[in-house]
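Yeah, one chain of the complex is gone here, protein chain that is, but the others are all in their spots.
And now, chain A:
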Amino acid sequence: MTPLLRLTDVCVDIGRKRLLDGIGLTLDRGQVLGLVGESGSGKSLTALAIAGLLPLIGGKVTGGAIHFDGMDLTAIGEARLRSLRGKRFGFVMQNPMTALDAVQRIGEQIDIVSRLHLGLSAQAARLRTLDLMAQLRIAEPSAVAEAYPHQLSGGMKQRIVIAMALAGDPELIIADEPTTALDVTVQAQIIQILTRLSRDRGLALLLITHDMGVVAQVCDRVAVLYAGRIAEERAVEPIFEAPSHPYTAALIGCIPRDGMAPGSLHGIPGAVPVSGRYPSGCRFNPRCTHAADLCRQERPALRALPSGGSVACHFAKAETS
């Protein structure tokens, strides 16, 4: 069976700069795929590319294909894309503080999605809205539906944004760092609610995050992005047991654990290179502890791993193709 979402060799340019270079991903119904990487690695760009929203920031898909349920999203045009947005895939924005219209009541903002995409009447849409809010564990849904965004807390707003994403009954949810703007105390709640709901409904969830801890807890597979390229893409358990890419290993090394000696938590030295000034060869080589001459000269191809998944590193123990 073909997966619900398959990105093959997707390239994205803004102006003359190539910001995503050969991204490949697959995601199936009922699966949670974590997309991780540091700021500037292209996580949000990937999400915008899937939703066809790149024109908003002046970007363009210049190569590859994005297949969603058999359709190539890069070829179907804006009108068809708009009919898919919200109906077949929902989007959860990074910052819930600004993702809601300040002068419209909460309930109306959720209602309109199911009225538009499911053709529900006003009453039916409101019932659906209240039901969704209850599923998102919002206390007193009917009171909250009458409130304006400024009357709600950040965590509450993010639940509303999730409700809006779910209201059109989509098969895929793209959540772009859904907890970055929230208090630590509600982050876990939101992630839990999001993954529980998507598992209950058999949705595919693309969870963009830079928190490897979250990935370890809720994702089935994980794709590690570095400087616009995929570094490694595998199931979650093996990647945490034995990461194949030095960058993945370094990211995992950044998670604090119980019983760690003080001072033993390390960051990754250096920073993600700026687009347009990428080093030649492997883009991670200036920060890599294993870098050799080969890494500075030749771009490592993405190779299949014996245990499933793939990695782009010259020194990973991969099947030779």
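The rule we apply is simple: a residue touches a chain if its C-beta (ideal position, glycine included) is under 8 Å from a C-beta of that chain, and two chains touch if they have at least 3 such contacts; residues count from 1.
Here, contacts and distances are computed from a predicted model.
Missing chain, UniProt protein name: "Peptide ABC transporter permease", from among "Response regulator transcription factor", "Sarcosine oxidase subunit delta", "Peptide ABC transporter permease" or "GMC family oxidoreductase". Across A:168, A:246 or A:281, the single residue that touches the chain missing here is A:168. Contact with the chain not shown here comes from a single listed residue; of A:82, A:137 or A:296, that residue is A:82. Considering the full assembly, A:90 is the residue among A:90, A:228, A:243 or A:309 that touches the omitted chain. In the full complex, chain A contacts the hidden chain through residues 51, 53, 56, 82-87, 90-91, 93-95, 98-104, 112-113, 116-117, 161, 164-165, 168.
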